[in-house]
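Note that this complex is displayed minus one protein chain, with the remaining chains in position.
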Amino acid sequence: MLLSLAPSALPIGINGIEKRFGAVSILSDLSLDVAAGEFLTLLGPSGSGKTTLLMILAGFVRANAGSIKVGGEEIITMPPHRRNIGMVFQNYALFPHMNVFHNVAFPLKQRRASAADTRERVEKALDLVRLQGLGERRVDQLSGGQRQRVALARAIVFEPRIVLMDEPLSALDKGLREHMQIELRNLHRRLGMTTVYVTHDQREAITMSDRIAVMNAGRIEQIDQPEALYARPKTKFVAGFIGESNFIPVECRNGSVWYEDHKLRMNAPAPSAGRYLMVARPEKLRLLADTDQAGLNVLPATVGDVIYQGDSFICYATLRDGRQVTLRDYCRSDVLAKLPAPGEPITLGIDAQDVVLVADQ
Amino acid sequence: MSVGSASLGQAVRPDGVLNADVLRADARRQALGLLALLSPGLFLVFAVIVVPIGWLFWLSLFDETGQLSPANYARFFEQASYIKTFATTFKVAFVVTGACVLFGYPLAYMLSQLPRRAASICLIFVILPFWTSVLVRTYAWLVILQRKGLINNWLIDLGVIGQPLPLANNFAGVVIGMTHIMLPFLVLPLYASMKTIDQDCLRAGMNLGASPAATFRQIFFPLSLPGLASGVVIVFVLCLGFFVTPALMGGGKVIMWAMRMEQATSLYSNWGAGAALGVVLLAVTLALLGLFQRLLGARATGVWSRR
Partner (left out) sequence: MSTENSLPISHWQRLWLYLLGGLVMLFLIAPSVIIVIMSFSGSTLLQFPPDEWSLRWYESYFGSVEWRDATIVSVKVAVMTAIVATPLGTAAAYAINAGTLRLSGAINALLTASLIIPVILIGIGTFFLYARIGLNNTLTGLVIAHTVQALPLVVLTVLSGLRSYDMNQEMVARSLGAGRFAAFLQVTMPQLRFSIVSGALFAFITSFDEVVVSLFISGGETTTLTRRMFNALRDQIDPTIAAISTCLIVLSIVLLSAAQLFGRGR
């Protein structure tokens, strides 16, 4: 059966990848396992090395050291055309001198598929990306979204073991991008190919991925499922890159964590002694009336500014040490009733289970 | 520190550097592949340019008796005829370069200010001569300038002059012919660099109250200097080694460097002398180009990569 749920999806084992350009280290001792059929996203700012890693996987950039195993087979020195990897580039890189059909048929032609087989597979692939009947179109007659789909069809038509995508949606406008995110996600669910996806857009990563590897300065900071990454960031970078965060300095001594002279309640066990930052998401902070402190950690503060945004509001408050924090909540009537005025002293609360500590670099 | 697992060359190394050797070998293989693509071209250039010129350089170090001697170079300072040749060559090069700047700058400026369509039509007037044989153009100037040529015939018919003017077979003829041949080499890079000057910059200058002339002098002209310099260098360097036009239009009176080289080798079979002239010419050429590249960080050969 063609283009069915790929039984051939293979795991990728990336081990000890080093990449230097001259004296500059791009990737250092990077290791990463991708499960068979998994949708894994490499997320990071530009210059974090995520595209370089993708290019090493595809075989267009040579690492200085390291191993890449696909289903147990070492491919680190294998030329790109033997790797059997489907790739989608940021600018699609469609062949302008071929029509849509020949673009999609290109990988099959390289594999010397018969004419009938080629026709059947290309049609099936165009069906999958909902471009049926457009085979005779020239590439320059297509819209951005259609080009994207052709590039996608071309990358999956030969049932590759792995699909790599380098920011494939970044050239589309916002509405189409969100639509294509869902579509890509569904296509992946249907075909089940192991997918490595590169983006700098955290929202896109969270929407689409099974797991996200957050990269920074050539290293993987944290690799986890989207929910866990958001709820339990392990480093300040991850907490700052995914979602918004307030960082509040705390100290750990004698087996408990202190914010100034308040002992923090937290569900996680206290770390070893030293200075830390508490990650407080704006929506996890609450405005407290003086009385209802039951079970919450409290932070005394002064209201700076309250910005009304229709469905929600943002409150900027200044802690006693002068640090500014942001709080966000929905405009429910009970909350609105208690909304403080600028300059008023307030108490901020955070639930014990929402307290996350990261090292203070 | 396992040794046993190292047999496949993929094993974990003690320092954790996986496959580094294999990857290095792969990199070398790819570099060799690219070098293989370059090698036929490089080989020809090496065989036809580097080897003979190196050989000539070697020859220039020996005198007629085969003794190692600076005689071939000492001659340049001792014989008046050589000194005269160098003087003539530099004089022609300076005058031609000056004439090219004088005529080429306004043309390039006009081209850069014209609307795109008009500019590309006018550009044909620069590109067509650029790709027309030097010989054809020199012949044309001979026809126009010689004693019984077009200009003299016209002037005599009009009664402006009684005797034909000496326009060809002399310094003036060489300069006119060479200016015609060199002009595109100045205009093309200059035009290209003028095209990159941001028109908004000039508009801003005028909006701020500068007169058109002041805007040109203070904004446009300084910005066009790199392109002008590149054109000047290439024209000057090409003039120094130019052969066809002075040989045909100099009437035997204007002996330039390249002609001297041709005489030394063809006429007198004095390879040492010809080679020494060639070595110095090459050295001067490379020095000028090197100086230019150092000062402006650009390659002077850019003129050929545009059409």
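By written order: A and B. Residues from 1 in each chain.
FYI, contacts are C-beta pairs under 8 Å (C-beta built on N, C-alpha and C of every residue); 3 or more make two chains touch, one makes a residue touch a chain.
A quick note: this is a predicted structure, and the numbers were derived from the prediction, not measured.
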Displayed partners of the chain not shown (whole complex): A, B
Per the whole complex, from B:Ala20, B:Ile156, B:Leu223 or B:Leu289 the residue touching the absent chain is B:Leu289
For the chain not shown, which residue from B:Ala25, B:Val45 or B:Leu225 touches it across the whole complex? B:Val45
Return the single residue from B:Leu23, B:Val92, B:Leu190 or B:Leu240 that touches the missing chain. B:Leu240
Positions on chain A contacted by the hidden chain, ascending: 58-60, 79-81, 83-87, 89, 91, 93-97, 106-107, 110-111, 154-155, 158, 164
Touching the unshown chain, chain B contributes residues 30-31, 34-35, 37-38, 40-42, 44-53, 55-56, 103-104, 106-107, 109-111, 113-117, 122, 125-129, 131-144, 146, 148-150, 153-154, 180, 183-184, 199, 202-203, 206, 212, 237, 240-241, 243-244, 247-248, 258, 261-262, 265-266, 271, 274-275, 278, 281-282, 285-286, 289, 300-301, 304-307
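By definition in this document, only the chains that are shown with their structure count from here on.
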Starting from the mean Cα coordinates of chain A and chain B, work out the distance between those two points in Å. 55
Residue numbers on chain B that touch chain A, as the complex places them: 10, 12, 16-20, 22-24, 26-27, 30
Complex interface listing, chain A residues touching chain B: 15-16, 18, 29, 62-67, 74, 76-77
